[in-house]
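Following: one structure in structure tokens, then a few remarks.
In this view, the complex is presented without one of its protein chains, the others remaining in place.
Naming follows writing order (A and B), and every chain is counted from residue 1.
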Amino acid sequence: MAVDVRTTSVPASATPGSRRPRLPRAERLRQFALFGAPGLLVYTCFVLAPIAISFGYSLTNHNPFNPPTRFVGLDNYRLLFTDSEFLTSLRVTTILTVIVVIVPNVAGLGIAVLLDRKGWLYNALRTVFFTPMVLSSVVVSVVWTRMLDDEGLVNQTLRALGVEQPPGWLSDPRLALYSIAIILSWQMLGFCVVVYLAGLQGVPNELAEAASIDGAGPVRRFRSITWPLLAPSLTINTVVLLITAFKVFDHIQVITHGGPGTGTTATIAYDVLQTGLVANRQGYASAMAIVMLVIIAAAAGVTLKVLNRREVNL
Amino acid sequence: MKDSRLPWLRPVVALVISAFFLVPLYMILVNVFKQGEKITQSPASLPDPPTLDNITGLLSRTDNLFWASLTNSIVVTTLSIILLTVLSAMLGHFLARSRSRWARVAMLLLLSGLMIPPQVILMPITQVLRALGLMTTLQGLVLFNVGYYIPFGVFVFTGFLRGIPIELEEAAAIDGASRSRIFWRVVFPLLRPATASVLIFLGVWIWNDFINPLVILGPSQGTTITTGIYRSIGQYQADFGTVFALMFLATLPVLIFYLFLQKHFVKGLTGGATKG
């Protein structure tokens, strides 16, 4: 997801318009009704209200197949923090998120620097790197499953190269999560490349050339000129990767079904769906969903704060 | 800048890395045109001889699965992204130019909406849709898409708007133009790159969504193409050639759409950022 997330923490009053006199109240209301209200109304109906309904459920023992529904207060939340399965899925999700935030960010920056040239070749390659973003998660999952199966392309190749026991990419409990992380990173890489490329194209050539004349080597030029100017790109990529990785569900469902075994690739989103839809414990699943939302919002908020401060200081 | 030493190094390295990256895409492409039984044994070989059987088999299904769901997908995606562009540009503009504390609160609320996977709140969403009488309708799905994806549109537009000087609007206001008129005549045309990225990203996401149409449209109102494809994997799971053809057909329209718009959208995505 691409957003100029900085907007949230920069006070609106910082826009150049702050010198203007405020409009009369009636006029402001009219403008809100015309411009603001329609979008917010739809958003409230289909996102805020469902979250509120979920929160309501999370205070009950709601199980559609085992009525009656009783109010249980914060019991579900209390239970969550002693539920080893939930804590494991939290750990799994955290590992996945950390990898997916780092790998496409670093690789994307490298590739963007590599492709930051004019010419048809580089244009074509940019398109290539972005293409996985256009694929649905089902397609990505099916193709990668075929690649990483023991009889898949990767292990066929390894065997041809003389590796007798190639790794069980998706079947080894110690590896499966990392394989999923690589698949997600592959899909998100193009996004990072594009955002970094856009950032790089905003770096004025004169600046780099001036530095070059001053005798600065490529590494120093990158560190002191390019990298600071890429700060906004880094912020966008990091937050987008964080959110994408934290809520991943489709890939898990199609590739491993949360397996192999327990505690390997079952992410929080997967755990929520499994608890609510398969085990019918919808009250409890709602509590999980709310906690999940709070955690990701906190993580994104802190990341934004840190990166924004960094941007300002640079 | 020029690559002074080793001018061939950069393109070679770029090509090698891209080649590795391309392998999964290559896998889809070659296997679409390969006989099913050859796929397991030699997943990476070129189709020899190439065959169109996998694709024609699907396109000529008697129940018209592909063509019927193609229409649904196009209708849902088009309506959703047009509405989303209009509503999120207006809301984004309103929030970007508002100095009220409430605008910041609204922004935070919108940001939090990006963080919840829709599957997790899907059942409450169906309750809302039922209350509004929109369950199992295309417009229910469209409205849901608008609600769920509007934060994204708003963020892209507000980010971009920060790079557009407000003086332009003020000058138009002095000339006596109404706020709506200013927005549509002066501001909106300037937002073109942002609009392109909103259209492309949301178009891709809405096109590829399969969980929400599955439940909101329900099983009796036809399906979107991604849902239809996902559903058909059950029938064709032993027939890898057809599975690859299904995936290829589902992706093709959105890929074309992307190639068509790609020139414009990068700028929109990072408009605020690159203006520096």
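Methods note: a contact is a pair of C-beta atoms (placed from the backbone, for glycine too) under 8 Å apart; a residue touches a chain by one contact, two chains touch by 3 or more.
Heads up, the rule we're going with is that contacts and distances are computed from a predicted model.
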Name per UniProt, for the chain absent here [options: "phosphoenolpyruvate--glycerone phosphotransferase", "MutS domain V", "Peptidase" or "ABC transporter substrate-binding protein"]: "ABC transporter substrate-binding protein"
Neighbouring shown chains of the undisplayed chain, as defined at the top: A, B
Given B:V30, B:L214 or B:A245, the one touching the chain that is not displayed: B:L214
Residue numbers in chain B that touch the chain omitted from display: 40, 61-63, 79, 82-83, 86, 122-123, 126, 129-130, 134-139, 142, 180-181, 184, 188, 210, 214-216, 218-221, 227, 230-239
Hidden partner chain, residues of chain A it touches: 64-67, 145, 148-151, 168-173, 176, 253-264, 274-275, 277-281
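Quick note on the criterion: only the chains that are shown with their structure count from here on.
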Between chain A and chain B, centroid-to-centroid distance (C-alpha), Å: 16
Residues of chain A that touch chain B when the two form their complex: 1-8, 10-13, 15-18, 20, 22, 28, 31-32, 34-36, 38-40, 42-51, 53-54, 57, 111, 114-115, 117, 121-122, 125, 127-140, 142-144, 146-147, 151-153, 156, 186, 189, 194-195, 197-199, 201-202, 205, 208-209, 212, 229, 232-233, 236, 243, 246-247, 249-250, 269, 272-273, 276, 282, 289, 292-293, 296-297, 300
Residues of chain B that touch chain A when the two form their complex: 1, 10-11, 13-15, 17-18, 21-25, 27-28, 40, 43-44, 87-88, 90-91, 93-100, 103-104, 106-117, 119-121, 123-125, 127-128, 132, 143-144, 146-148, 150-152, 154-156, 158-160, 162, 165-167, 170, 179-180, 183, 197, 201, 204, 207-211, 226, 229-230, 233, 240, 243, 247, 250-251, 254-255, 258-259, 262, 266-267, 269-276
